[in-house]
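Every protein chain of the complex appears in place save one, which is left out.
Coming up: chain A.
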Amino acid sequence: MLEDENLDKKPPRRGAKSAPSRYFHSPVPEEEVKPIKLKGVSQQNFSGEIIKVEQDKQIGFKKTFYRKGAPKKHIKTETNSKIPKNLLKKYDKGEKVRSKGVKTKFFKEKQERKEVYLQYATEQAARTEILLTEQQGFIEPDEEEITAQYRQVEIAKNVDILSASKHFKLNLDFGPYSLRYTKNGRHLLLGGRRGHVAAFDWITKKLLCEMNVMEEVADVSWLHVHTMFACAQKDWVYIYDSQGTELHCVKRLYRVNCMEFLPYHFLLATGNKDGYASWLDVSIGELVSNFNTKLGDIRLMHQNPGNGVLCIGGSKGVVSMWSPKVREPLAKMLCHSTPMSALTVDPKGQYMVTAGQDRKVKVWDIRALKGPLVSYGLRLPANQVVVSQRGTLAYSQGTYCEIQSNLLLGEKAETPYLRQMCDSFVHGMRFCPYEDILGIATAKGFQSLLVPGSGEPNFDALEDNPYQTKSQRREHEVHALLEKIPPELITLDPNEISAVDVPTLQEKVDAKRSLFHLKPPKIDFKSRHKMKGRGGSAKASRNKQIVKDLKRKEFIADIKKSKQSIFKQNSKKASDFIPLDSSVPSVLDRFKPKSTKKK
């Protein structure tokens, strides 16, 4: 396909009128021919006319490549003049490939042609922005008022009925509760510590199921669709369907504290009381990985939605990041000098927010593993931290809960965006995806707060669709299963799979070091079968020995050579280096200790 483009996309000839029909025709039009003035007639020793031909512009002309089917005339006007730069940056897929390193002209041009299409794709994606229909929410305070002073009742009064109905409170008796929204934000799952589990469509308030599992419930989590959810109970993890029927009891997940579902990998990640992290592939029901993190009781765990890595916070103030196929943490970050109390990663996978007993909330750049970018000092340690799709930060301190409109505001924000006093201790908080809602689960029930501007207004129906029908959900499920990412691809850099596999410095060093400990390989030499009388076992074994020795010698010589080349590289001396033991005699030699000859 690509070569198809290559052939057809010959760069347009410059100036059709100047293009010669035959190579021997003069490419220079008459008007460009100018006579040259000479200094004097006497200097001329020939009778002809000297003309100066202006150099054709084609020399040094850089080829420009055009997209197939692009309107030729408007190429210049069409380019990104109309698209704002910030939009182009948002949809940008990264830098161009530098064609400098490409060896041959053919591949260089091929790459340059490709870049034209990639650029076009970025522009087209940026252009689709104007098709988005919904606007982001906001609160505009009156004069001499601030948003923090508004109570939920007042906000609910000022919004439309549909939104006002999203503010509600449930008084429940089996607290403290944990909660989860589905990925499309349509359904809500509540799990009370004393066994109460309820799943419902929270917008229409239609109950899917409600039951008491008659056991302690540590955590709940939706699986890939709203027809199934997992419940971490006293001993084991159970999986129920939306009717409340028990589908599975996973006994290998023992005494689980917290659960996270990775929707693109179909993995249910759990952390248990003994410090084991486990990943259960829910599509095939197999435990992908299960090992001891040696962190002790795992209480703080959150996935990084940007790459699927599990972030586990510990009592030492260290956040460690885990992938199922690597038994060591991929990275560790010392975030607090005290035990941590809360941990979350923003839905875009850019920032991590941690809270510790030192009464600090810190925001970290999780892609560069740097920070803190921002730190909030609080009066009490935060026990819950959450970030919404649009970067709204909410944290709770006991029963009191504060919301910052942007997580990067930090200390600059003198007053929070909104604040809320709950009736009892806050045990769980979640922002609802694609809605301006913050769900708070407390010891005495659940309440849903209106936080204008927190949710992403425009959803992508092929990714998450709150208005999914049954058939659409089924189709989506099939597609998602087909595109299940294997757990091996969970790495810190999610684009690693498309990068060039270059050995790291460590690997190079290791390879060099291993040279010094190599042993000659064993050679399994089978002598050719010879006719009777020509071979004989003695001859064969002698031949075998000869071949073996030869190979070994060769191998040793090779190793020696490569070792010497390493020594040579490393023994490059600085210009001002005077060797202690030089063969050239110097005046300073007399100060050297005299070597005693050993016999």
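By definition in this document, contacts are C-beta pairs under 8 Å (C-beta built on N, C-alpha and C of every residue); 3 or more make two chains touch, one makes a residue touch a chain; residues count from 1.
Operating definition for what follows: contacts and distances are computed from a predicted model.
Visitor: If you had to name the missing chain as UniProt does, which of "DDB1- and CUL4-associated factor 13", "Coatomer subunit alpha", "Cullin-4" or "Cytoplasmic tRNA 2-thiolation protein 1" would it be?
Guide: "DDB1- and CUL4-associated factor 13"
Visitor: Which residue from A:W222, A:Y417 or A:Y434 sits in contact with the chain not drawn here?
Guide: Among A:W222, A:Y417 or A:Y434, only A:Y434 touches the chain that is not shown.
Visitor: So which of A:K484, A:K512, A:K544 or A:K563 would be touching the chain we can't see?
Guide: Touches the omitted chain: A:K484.
Visitor: Would you mind spotting which of A:S163, A:N290 or A:N383 touches the chain that isn't drawn?
Guide: Candidates A:S163, A:N290 or A:N383; residue touching the omitted chain: A:S163.
Visitor: Looking at the full complex, which residue from A:N86, A:T104, A:Q135 or A:S586 touches the chain that isn't shown here?
Guide: Considering all chains, including the one not shown, the answer is A:Q135.
Visitor: Just checking the interface: what residues of chain A touch the absent partner chain?
Guide: 1-4, 7, 90-91, 93, 125, 128, 131-142, 145, 150, 154-155, 158-160, 162-163, 166, 264, 305-308, 347-349, 434-436, 450, 452, 455-467, 469, 472, 482-486, 489, 494-495, 497-498
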